[in-house]
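Structure provided below as structure tokens; questions to follow.
The complex appears here minus one protein chain, its other protein chains still in place.
In order of appearance the chains are A and B, and numbering begins at 1 in each one.
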Amino acid sequence: MAKFTAKPDELSKIDFTPPRTRWMETPVEIREHMFCHAAKPKELDVVGFPNGHEWRPQDEDWKLPENWERMLLEKMSDLLGKYRSFKVFMDICVRCGACADKCHFFIGTGDPKNMPVLRAELMRSVYRKNFTAAGKILRKIAGARDLTVNVLKEWWYYFYQCTECRRCSVFCPYGIDQAEITMMGRELTNLLGLNIGWIAGPVAACYMKGNHLGLEPHTITSSVEFFLDDIETITGIRINPSFNRKGAEILFVTPSGDLFANPGTYTAMGYLMLFHELGLDYTWSTYASEGGNFGFFTTNEMAKRLNSKIYAEAKRLGVKWVLGGECGHMWRVLHQYMDTWNGPADFLEVPKSPITGTVFENAKSTKMVHITEFTADLIKNGKLKLDPSRNDHLKVTFHDSCNTARGMGIFEEPRYVIKNVCKHFYEMPEDTIREKTFCCGSGTGLNASENMELRLRGGFARANAVRFVHEHYGVNMLANVCAIDRATLSTSMDYWVPGVGVTGVHELVGNALIMKGEKERTIDLRMEPLPGKEGAQ
Amino acid sequence: MGPIFALFAVIALVLVAFVGAGVANLHFLFGVVIPYAAFAIFIVGFIYRVLIWWGSSPVPFCITTTCGQQETLPWIKQSKLENPSSTSGVIGRMALEVLLFRSLFRNLKTQMVEGTKLVYGEAKWLWLAALAFHWSFLVIVVRHLRFFIQNIPAPLKAIEGLDSFLQVGAPLLYISDAVILLAVTYLFLRRVFIPQVKYISLAADYFALFLILSIAGTGVLMRYFLKVDVVGVKELAMGLIGFNPVEAKKMQEIGVLFYIHLFLVSSLLMYFPFSKLVHMGGVFLSPTRNMTANSRMKRHINPWNYPVHVHTYEEYENDFREKMKGAGIPVEKE
Partner (left out) sequence: MALKDFLSRNKSAILERWFEKALESYPADTTGFLKQRRRQFANPVGYTTEKALESIFDWLLQDKGFDEVTPHIDDIVRIRAIQDLAPSQALVFLFHLKSLIRERVAGELQAFSAELRDLDSRIDALSLISFDIYMKCREKVYELKANEVKNRTYRLLQMANLVCEVDEG
């Protein structure tokens, strides 16, 4: 009888070794679990986005409008005329590769088109072909290529695999910012109705109802009512916040995500407790009930339209200045765009803390202050009574959100607050925090569920650094100042570093805050026993 | 395919000059016409690129990439260079970027792993080679000014003196010559040997490197090995800037190698405004670096800011008035 034979390379035959073709010759493959569902036409129609239609990313035919190439190139020309950044970033890249391994999606997927430089080349190649002499004459030699359906699909696939985190721009010798290019790419895809549901839905909701979740006014108040019940259970104090109240000194705006999803809800409870304790003359708004801005992930115009509600409401209510809650891209928008879009806010006053008298000179034009700036000032001036031992069961590290890090530079304020409300604080490795922080992997509206694998891959670099402090110092709580982080890092930690929870900074504040007339606390904002009080209930 | 194509392109340029100046004796064309044309194209092209192409587009938003602590409460130390809220801070930041390649240097951050071992990535070498290349290129360009100036000024002599301070060889070896050859060679090798850099490289990337390498190479050959008539070269150069070209006979006496060198330089000048080499100007115009990070302190104006359609409070209240009243939320119209 014949013997069994096995060739030594039999195993490697079933290996997946991708073909070695140059990137321009490698057509895009729209892979399952890596993309978000298409936007529904009605979500686009509501806000007047063009060309909404039924399509599916995985289908061959995207049912593009006729003349889509011309529309796209005209729009590209328009954007080039509007943004010097776009032109400069199209022209000056020398492909040195410094950015290549800085992208969390590249680090987690190994997909070469996730290198920021190549993601930009997807666009540059078309730019060269249509807008430069060298590209028109030398074509492929000059790195130029035609705009085809395949190229468009490639744009869509990879521009919705970029979270506009700007980490690449920190390392680029010319400051080329892939976020800018992705924003242009999304403007272009949006023109053809190629948006994703996870972005278009919240945009439509925010436009019509004032917030991404589509919470109607009475739902917002009853949601806050739940927090108040919980706070009363915890502290014995009944808080009475106001909504849409004219004549308040301060308008408070925070991402709506914190009104609904854990653990963001605990952060919202922290705000309520802090403001109550201070006796702050402030109001919430149901009309401007969204700090975040998913419009920013579609078109510049849409972002401006959504953002306009904040100043409009501040004016209507006659407040003096605006206080903003913990959110990432919200602060990129407030810090770098809002005043330009919808300012000047000359009907407001330069923000001044009514408690400490500190004038926030750094916000003297925009008139909007970040809550950790506000709270850090309170603590520095000794205005809060804090008992950090209530957070003794926590070993905390801080995740700098991309937007507040690289689009604002708010590094010390949240750390100062955390260190005053917790005794155990540990930094993650230097290359993964502050301006070099890694993205959660789910920003820019990519925090859907259908693209979970993309998110987990993109989140690995961040999680890996958390795991390091988890293993070395026993870190069990990941603090941050971003609503998307609070939602998505919880998921990421659950997969990569079980045993690490996620919290907003003001949840920690809420726990440590000693309130006037409170009963002896035995449970924290999550209704879990405080350290040393395990048997108290 | 990229590097091979680029190599042949540069060889072709060399052959054109060799045949043109060395065989067909078109010295006037290669010594006068082409250099003038190249210089004109460079100047016009570069001005077009910077002032007209880039300059015509505004910077609508203040999109500084902040790489350090913002200006905030007075007791928190601001990172004035990495997150500059003043003009002097921006100047400092740009100076670090342009003169020392600050951002590329970030890569240098080491990682302490397994206790003691410090690990440096390839990136350190990229920064070093890029810096060495650009600085030596600048020094070489400055040194070449001696061909265009009758009486060499002291600063120029000082630069030459510094550049040759090793005092080896005759003529004295310029350090910048050696450095540029090594640095460009390294920059080429990393494009070939680092897989992901190879993957992103275009033919144009190799072409620029080969062109500069061949310019430096022919320059080195002329200075140290196959001497050309330096006095003749200076006369030609002086003639060019005086718009009074030297006579044909004198041009002929300069070796063909010089004309190859000159043609390659002319090619570089002509290629410059149409290629990625415009990063020389672009680095100054990059909004993420050259903008003051004071967007909450001072309103940045967008020239094309236009009114947009918004969902007003009135419309909102009309949609939800009853629900608002039910929830005890104040309304404008009862």
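Note that in this section a contact is a pair of C-beta atoms (placed from the backbone, for glycine too) under 8 Å apart; a residue touches a chain by one contact, two chains touch by 3 or more.
This is a predicted model, so every value here is computed, not measured.
Chemist: Going by the contact rule already stated, which one of A:Thr356, A:Asn464 or A:Thr522 would touch the omitted chain in the full complex?
Modeler: Once the missing chain is taken into account, the touching residue is A:Asn464.
Chemist: With the full complex in mind, choose from B:Tyr199, B:Phe258, B:Phe274 or B:Tyr313 the residue touching the hidden chain.
Modeler: B:Tyr199
Chemist: Consider the whole complex, including the chain that is not shown, and state which of A:Gln161, A:Asn211, A:Thr235 or A:Thr265 touches that chain.
Modeler: A:Thr265
Chemist: Name every residue on subunit A in touch with the hidden partner chain.
Modeler: Its contact residues with the unshown chain are 8, 11-12, 14-18, 20, 31, 33-34, 100-101, 106-112, 115, 219, 222-223, 226, 259-262, 265, 429, 431-432, 449-450, 452-453, 456-457, 460-461, 464-465, 468, 487, 491, 494-496, 526.
Chemist: Touching the absent chain: which residues on subunit B qualify?
Modeler: 111, 113-114, 117, 119, 121, 194-196, 198-199
Here is the rule we go by: only the chains that are shown with their structure count from here on.
Chemist: Taking each chain's centre as the mean position of its Cα atoms, how many Å separate subunit A from subunit B?
Modeler: Computed value for the inter-centroid distance: 34 Å.
Chemist: Mind listing the subunit A positions that touch subunit B in their complex?
Modeler: These residues of subunit A touch subunit B: 22-23, 48, 80-89, 91-98, 100-101, 112, 115, 117-118, 121, 132-134, 141-143, 166, 169-177, 180, 207-210, 216-218, 221-222, 243-246, 286-287, 301, 304-305, 308-309, 312-313, 316, 334-337, 339-341, 343-344, 358, 360-366, 368, 373, 376-377, 380, 405-413, 416, 429-431, 434-436.
Chemist: For the complex, give me every residue of subunit B touching subunit A.
Modeler: That would be residues 5, 49, 53-73, 75-77, 79, 82-83, 85, 97, 101, 103-104, 106-107, 109, 111, 123, 126, 130, 190, 194, 196-197, 199-205, 274-276, 278-279, 282-283, 285-289, 293, 295-302, 304-305, 308-313, 316-317, 319-320, 323-324, 326-330 of subunit B.
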